[in-house]
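A single protein chain has been omitted; all remaining protein chains appear in their positions.
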Amino acid sequence: MLKIAIVGASGYTGLELIRILHCHPEVAVTCLTSEQNAGKRISDVFQTLRGRCDIVLENLEPVRVAEKADIIFTALPHKAAMEVVPTFLKLGKKVIDLSADYRLSDPAVYGAWYEPHINPANLKKAVYGLPEIRRAKIKGAKLIANPGCYPTSIILGMAPLLKAGMLDLDSIIADSASGVTGAGRSAKVDSLYSEVNEGYRAYGAGGVHRHTPEIEQELSLLAGKTVRLTFTPHLAPMDRGILSTIYGMPKNSTTTGKLVKLYTEFYAGEPFVRVLPRGSLPSTSFVRGSNFCDIAPLVDDRTGRIIVISAIDNLVKGASGQAVQNMNLMCGFPETMGLEGLALFP
Amino acid sequence: MLKIAIVGASGYTGLELIRILHCHPEVAVTCLTSEQNAGKRISDVFQTLRGRCDIVLENLEPVRVAEKADIIFTALPHKAAMEVVPTFLKLGKKVIDLSADYRLSDPAVYGAWYEPHINPANLKKAVYGLPEIRRAKIKGAKLIANPGCYPTSIILGMAPLLKAGMLDLDSIIADSASGVTGAGRSAKVDSLYSEVNEGYRAYGAGGVHRHTPEIEQELSLLAGKTVRLTFTPHLAPMDRGILSTIYGMPKNSTTTGKLVKLYTEFYAGEPFVRVLPRGSLPSTSFVRGSNFCDIAPLVDDRTGRIIVISAIDNLVKGASGQAVQNMNLMCGFPETMGLEGLALFP
Amino acid sequence: MLKIAIVGASGYTGLELIRILHCHPEVAVTCLTSEQNAGKRISDVFQTLRGRCDIVLENLEPVRVAEKADIIFTALPHKAAMEVVPTFLKLGKKVIDLSADYRLSDPAVYGAWYEPHINPANLKKAVYGLPEIRRAKIKGAKLIANPGCYPTSIILGMAPLLKAGMLDLDSIIADSASGVTGAGRSAKVDSLYSEVNEGYRAYGAGGVHRHTPEIEQELSLLAGKTVRLTFTPHLAPMDRGILSTIYGMPKNSTTTGKLVKLYTEFYAGEPFVRVLPRGSLPSTSFVRGSNFCDIAPLVDDRTGRIIVISAIDNLVKGASGQAVQNMNLMCGFPETMGLEGLALFP
Partner (left out) sequence: MLKIAIVGASGYTGLELIRILHCHPEVAVTCLTSEQNAGKRISDVFQTLRGRCDIVLENLEPVRVAEKADIIFTALPHKAAMEVVPTFLKLGKKVIDLSADYRLSDPAVYGAWYEPHINPANLKKAVYGLPEIRRAKIKGAKLIANPGCYPTSIILGMAPLLKAGMLDLDSIIADSASGVTGAGRSAKVDSLYSEVNEGYRAYGAGGVHRHTPEIEQELSLLAGKTVRLTFTPHLAPMDRGILSTIYGMPKNSTTTGKLVKLYTEFYAGEPFVRVLPRGSLPSTSFVRGSNFCDIAPLVDDRTGRIIVISAIDNLVKGASGQAVQNMNLMCGFPETMGLEGLALFP
């Protein structure tokens, strides 16, 4: 049994890690930290855990945490993560970081979108943890930069087209909708039930959302050329889920049938990517609570434009589930271990 | 007091007409029809009306309906509308048709997207009832083709740009999300609470939604040239509202500030269009129950692309409210009469 | 035109007052206060108001507020209300207080459930503003204690039975469910969308909710004897609405038919109470946005127990709508003025 610490356990991604790891046969959660709730049982913060995980939350003292764990998940806000990750690495621990701190390989880009990076030394060791794109490197990694939720849905949706060199790279637009858990568990008026309910709205429109450089970095690597896209996130009145509807012009005209074939072959053997048959479209409700990414590529025959629609659960494939998938790869466990649960529908 | 008949009163747009007209000081609803519920009081179908509108629903016999009304709203499925509208017109009644039957000026286009048109003779008399674009003609019309919900949000969002000739006409993409009332009140598994809740999904993707030709007809008229767009509707887990996020490349680079100025001037004096200041974005919840269309135009500076976001209540500005606005224009009432109610938020 | 000030305008009941009064032909809102948002336009706090009510919020300086208004609505937390109401009264203004501060006629009871009362002198002048029970006194009042939301639904549900002396007074149980707006607009984790959604739960169970003494005071007055009840509030995942299901044993066995007759006669002529016919039951969605209270009384024939179900919109008949109804009575306006809007359904 490997021992697991979750740093920043009283947010939604922390809770989701506990939920998933609870059914994982090869690991045991041994340490949970929370600055706000230190001293309380995690099951007093989240009643769902009562009787199954009643660990007492502690303050984040990196050395003490490292003593209790073989693998550490950091579910902290950006900046807070890179303040502690170096210590964990120095003490020989494997780290899976769910923050943005190690996702951008160029510290100058990080600086432009967030703030000055304080741990550039470890950036090179970090592997961007999208198993479908970078499985081999993940297996040998000590530090995983776990991808953002929007990027996961968009990169998986675009990878086959970009690898095939089929797209006009100036034409990409990603229009995404997310559930409210994406905003985290902090008390903000904007996230109140009565502010969110019955409201569908854009935010961070015009290329200002911080996931933009992360998406572009990965799309550029796939394309072998610099990609700039327009990315518009929206908030939908639901707990979980991200659906991205992605648009692009092909260099040469194509058909839905050819695209479905391309995607099916590209993702053949992938345990968590489902390419839908022509005529089926994804829904966030069909992946809710599961680690799947459902993808439907198609062509708008009237304009020739390609449309790719992809759906994930933002807290699972978009965060904690993908983190466990990465852990499995790093530790030599079967990749799907602990992640076999089907979506909870309805 | 003008007398009003609502044909097809037991659907959501019929109910919404009753709700709005209840507070209109110059008209009285005198006749309601419903094939399914004939013989019942409308207030037994919709308990919200009890004690305020208890009219008994009757079968649709066009001559009898016409005898009871000066103005007739047809809130019927397509085809059913054009089966009765000619009779109403022949008997000298003003008709506001909420179906698709008179929206497409070319019967061949109607035939290609719906079925053969059985009343092409009246197509030329029909005025597409978007007051912000065609107010003068509406005032003199006998037959209004009340616009569809998606088209209303997209046409109002695009009109200033197209009129100004600023856009590359091949670049337009409209990505829209709608509440569930857009699917009407018929009993379908797909519209059940538990099927819709927590689900955000595309439908009719790839240029197959029937609002596509209606949008293109009006955008083409505004541009003075043929426009083809990619239009992707989505279903969001909420009752009401449509938000369209529309993308297009400008011929020459522009700025958010210039766009806000352009839109503000274009819609100056319009009672129901609100151009938002830079930094504010629309939400369906901010127009819920009201006749407003809120619009925010902006530029994605990194790609140069224009993004316009517009929000309406699909049952009000997208259907029954706009129908009443058209009635006011046709009858010489103040345009905002009965439509002054603010959004119900939360 | 009477001039209206709303003190504490940036909460949900403040917003709802603005929404309702916007369509009232005899008054104009002239002053809005908010400590948190002073200096901002109210339409920057609530985008629904843009272009229709753009008043700048000011700090609460009682004398200055009084200078600008004939009638003052205080939509403040308890205690904050009684700190300013005396000044308004002294300056000759009519006050409608939406807080709890003047609802309990006995300051000792207030002290036991809230904190020491600092303005007992005005308690005797205050009239508990439930028009269906106390219309005559309201007409002559200078200070209205606007009833709580739960109390409104329960008192209106019980009044006919208690007046008729039909109930065993030890047997009353009120089981109520409320939408989330009842918790106000403050940023609390418990009110976040993702905490509330898909959750139905009790709170304040066991006779500890502060509306308990208010309910008992009014039920006791109606019964002419002391009434103690068990009251359990619940939170339901919705914005608005309160539905109370109230249980009691009759002294002598009765029937649903007799109860419907009793209630229909008791509330004959009431503009905002609808007694439903046998077989119809209320729903919060049928009164949403309206000032109605829908009531269905019935008998459980197997146990002989009486069940009364009543539904209101907590922000309208449970707060701001009732406050306007009281204003109409105090000012000699038609009682329904500004309150004729039908429910927004769906």
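The letters A, B and C name the chains in turn, as written, and every chain counts its residues from 1.
We take it that a contact is a pair of C-beta atoms (placed from the backbone, for glycine too) under 8 Å apart; a residue touches a chain by one contact, two chains touch by 3 or more.
For clarity, every value in this text was computed on a predicted model and none was experimentally measured.
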_If I consider the whole complex, including the chain that's not displayed, which of C:Glu58, C:Asp101, C:Glu132 or C:Glu195 touches that chain?_
C:Glu195
*Just one of B:Thr87, B:Ser191, B:Ser220 or B:Ser280 touches the chain that is missing; which is it?*
B:Ser191
*Could you please point out the subunit C residues that touch the chain left off the display?*
170, 173, 175, 177, 179, 194-195, 197-203, 205-207, 212, 228-230, 232, 234, 236-241, 243, 245, 247, 256, 281-286, 288, 296, 298-303, 305, 307, 309, 311, 346
*Which subunit B residues would touch the chain omitted from the figure, given the whole complex?*
12, 179-181, 185-189, 191-198, 237-239
*asked:* Considering the whole complex, not just the chains shown, which residues of subunit A touch the missing one?
replied: 12, 15, 18-19, 22-23, 46-53, 181, 239-240, 274, 276, 280, 282-283, 286-290, 294, 340-346
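Just so it is clear, only the chains that are shown with their structure count from here on.
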*Using CA atom means as chain centres, which chain is nearest the centre of all the protein shown?*
B
_Centroid spacing, where centroids are CA-atom means, of subunit B and subunit C in whole angstrom_ = 36
*Let me have the rounded angstrom distance from the C-alpha centre of subunit A over to the C-alpha centre of subunit C, please.*
45
*Between subunit A and subunit B, what is the separation of their C-alpha centroids in Å?*
38
*Out of subunit A, which residues touch more than one other chain, so two or more?*
179, 194-195, 197-198, 237-239
